[in-house]
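Apart from one protein chain that is not included, each protein chain of the complex appears where it belongs.
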Amino acid sequence: MTNISCTLFAVPGASPGPLFLARRALGWLALLLVVGMLARPAAAAESTSFEQALGHLATANFKQKERAVGELLDARHANTRAVLNALLEGTLYYRKDDRRVFIAAAQDASLRLLDPLTMSDAGTAEASDYTKITTNNQLRKTLKSALASFDLADPDANVRLAAVNELMRSLDADSVSILRARQSSEKNDAVRTAISTGLAIADLDSADAAVRLAAVEQLEGSLNPEAFNRLSALVTKADDGSYAEPDENVRNAARAALNEIDNWRSFYRTLETLFFGLSLGSVLVLAAIGLAITFGVMGVINMAHGELMMLGAYTTYVIQLLMPQHIGASVLVAIPVAFLVAGGVGVLIERGIMRFLYGRPLETLLATFGVSLVLQQIVRDIFTANNRPVETPAWMAGSLQINEAFSITYNRLYVVLFMLIVFAILQLVLKKTSLGLKVRAVAQNRAMAKSMGVRTEWVDALTFGLGSGIAGVAGVALSQLTNVGPNLGQSYIIDSFMVVVFGGVGNLWGTLIGGMSLGVVNQALEPYAGAVLAKILVLIALILFIQRRPRGLFPQKGRAAEN
Amino acid sequence: MQTSHPAIRLLAGERGTQVFLALLLTVGVAAPIMHLAFPEGSALHLSSYTMTLMGKYMTYALLAIAVDLVWGYCGILSLGHAAFFALGGYAMGMYLMRQIGTRGVYGDPVLPDFMVFLNWQELPWFWHGFDMFWFAALMVIVVPGLLALAFGWLAFRSRVTGVYLSIITQALTYALMLAFFRNDMGFGGNNGLTDFKDILGANINAPGTRVALFVASAVALGLGYLACRYITLSRAGRVVQAIRDAESRTRFIGYRVESYKLWVFAFSAVLAGIAGALYVPQVGIINPSEFQPINSIEIVIWVAVGGRGTLYGAVAGAVLVNYAKTYFTATIPELWLYALGTLFVIVTLFLPKGVVGLADKFTSREPAARAVTA
């Protein structure tokens, strides 16, 4: 309502002129409004009931609606917020014959009604018997601040924070007074900081240089983008050499504040790059770790590893087709299924081809490459060459907002966690189970293990199955991050090999650290060099790295490692 | 048996070499005559398409020989030879682009169309000189050769061997592919170089030019074969095979293994570059997909199919597999990848010596190819 009085105050300052008549008309209008406002407390005194106020909304007159909103607020009814929200979202209707107001959801040609007095279901009705209560810009603005002040009183700090941010988007005298009112009573730190940031931004418009200076100092280090924009505006030189901010001291303070903000921002940008790098690295580790097992333990090169990941991704797609009602659970179901599918194919490859080629690593490379071509073509024949849409479950969508400059998307976060879980399980399997013991024994000395009664054939098949199964699991993760198509595997196979070579063969920790560092380096280079060039630089760096450490970060040592 | 000079043994010949050279000579002479002397419609007429296809196979065969030299004889499984091939092809393509002159879509006398399209104002420095054939021809040899020397020096010096080497050669081609896909590299990006008009002043599509390119490919294949055969017959060839079989042992009797590997690798890269340079004018285009890792692996499978460590086996493999590819992709394209994939598996499992080894077995002669395990 304050904005209306502003218009009123403006009138006396208006000088007579061509617009005089118009201004006078406005003045009259304003006067009328003031009268209306004055009338309101009186109405409040009669304690207009919530029900009556609701009835006042059933009109086409925006002024009357505005008054009705005031009455609703005054009524302090438990359902006020819901009604105001419905009005803002355009789901508030009144019945044409008796002007009763309902919250309604449109269902085809009918409306599903909700009685705002009791918030209970009021059945369905013909849409043509009802009129939607419309809003205009002015009214929406009023509603928004009304809702914000409601939310500011909400017991949930997150709701209050969201309300403050909402208010900050359109700061005016109204919202400032709401914020100021809340400031003293607010207990939550984050909300209080947000409020004082908002108030400081408002203070930048103050006529008093001292107030502006204090506001600038208040905003120092704030990560609010609005604060940054406003401060930048202060120190930006206009074309005529003047500044938006007339006071030198305030400008200097603003520069210092901007500097500080920049520092924080770049700090968080670095954190973000690091996190992106770690999540990319996790994908690489997931892709490479199965390879590290088959390559490290068995000394065979599995060029079809990428295609096994592809199978895992397609498994996720098929599972989603089978359980369309439970997309959220489908990904979790897909993990073991993908493990079994890819692992099974892996065992088939091992029994059918690999076991004839032990000790001839270059030939395993060629044979498995042939397998990869066949797998790709099979997938193309079954699912076509087009990418398949794999849905992201709701629990993986969205992001975790740490602060205004730094947020983490859930899918990236889950990939990091998922990779750590897979890694931990794998370590457990290799270190604590009898299969793991046999696998390690075979890796170290095949002949000796054999003579100790280890069935190396069986261990080989299971090891290959394990590595392949993990590729399938990696494919489930990839289905959430990238396009699922027949070429999915090819785009990861070279990167995976690079990780294994970088980390050192036969060492899972090497794979972990190798993958993570490659991911981070790749992400860190990207802003400077672009994605493709970053990739090229990493490849070149890796080739140079092999000069220094031909056997990777964590080489196997000793006589066994020779040749 | 007194060991004679390898050149003498080369001239004396062995059966495989004699058969190969006789076949090459026959095809090299007969195909152009059948193309030019017999009218279209005649039973003996060879279409321009078929002859160009044969020319293409010959460049592939030269490429296969290059791979056989490093893999079959020296034990280096290079998954990067498609890169050397493509680099040679690009060098030739750049020459052909400069010959277009004002006949391009935009009619710019200096800048190739794609540069005009990208709004470039002047020719990048590395495009200078490619208007001269001799310079381009030099680059066909120098660029792949130098890259192989630099890369090989880094790799062999630090004793990167076996699958590690295969993987980093693959990474090399992959990096090059990514680089050549970028528009700002200045090699036409995605589309590569194409729309060629002239080569050495002759219309690139004229029958005479086609014949000349075919003959040039045949000659290059013959000379490349003889050069590789000479190397394998020389003492150096035996050292190289010793390196393949027992690298560290070879070191202990005083050979600088790295040096041998490096020169063989670089020579092989140069052969691949020449093959690429002859390939491009015959197919009329070069683009970054030539760098695809699968291409390099395919070359290896040609050699494996033919029989490695024999040179003529590589030629046979290149022609057989590519003929199969042409046939399949024309008639039943969806089966080609199945066929190729199965071929990879069958050859590695059942035909370690390739079709040449198989043929030797049937004619029950001392196998010309020595048993090889990589």
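Note that the chains are named A and B in the order they appear, and that numbering of residues resets to 1 at the start of each chain.
Keep this in mind: a residue touches a chain if its C-beta (ideal position, glycine included) is under 8 Å from a C-beta of that chain, and two chains touch if they have at least 3 such contacts.
By definition in this document, contacts and distances are computed from a predicted model.
Candidate names were "Caa(3)-type oxidase, subunit IV", "NADH-quinone oxidoreductase subunit M", "Tryptophan synthase beta chain" or "ABC transporter ATP-binding protein", and the UniProt protein name of the unshown chain is "ABC transporter ATP-binding protein". Only one residue from B:S234, B:S289 or B:T342 touches the chain missing from this view: B:S234. Remark: the omitted chain is touched by one listed residue; of B:D184, B:D245 or B:E334 this is B:D245. Only one residue in the set B:H45, B:R157, B:K197 or B:K325 touches the chain that does not appear here, and it is B:R157.
The set of chain B residues touching the chain not shown comprises 1-6, 153, 156-157, 231, 234-236, 238-239, 241-242, 245-246, 248-260, 262-263, 370-372.
Please note the rule applied: only the chains that are shown with their structure count from here on.
One finds 49 Å separating the Cα centroids of chain A and chain B. Those residues of chain B whose C-beta lies close enough to touch chain A in the complex are 77, 151, 154-155, 157-160, 162-164, 166-168, 170-172, 174-175, 178-179, 181-182, 247-248, 293-294, 297, 300-301, 304, 334, 337-338, 340-345, 347-349, 352, 373-374.
Those residues of chain A whose C-beta lies close enough to touch chain B in the complex are 295, 301, 303, 353, 356-357, 359-367, 369-374, 376-377, 380-381, 490, 494, 497-498, 501, 532-533, 535-536, 539-540, 542-544, 546-548, 550, 563.
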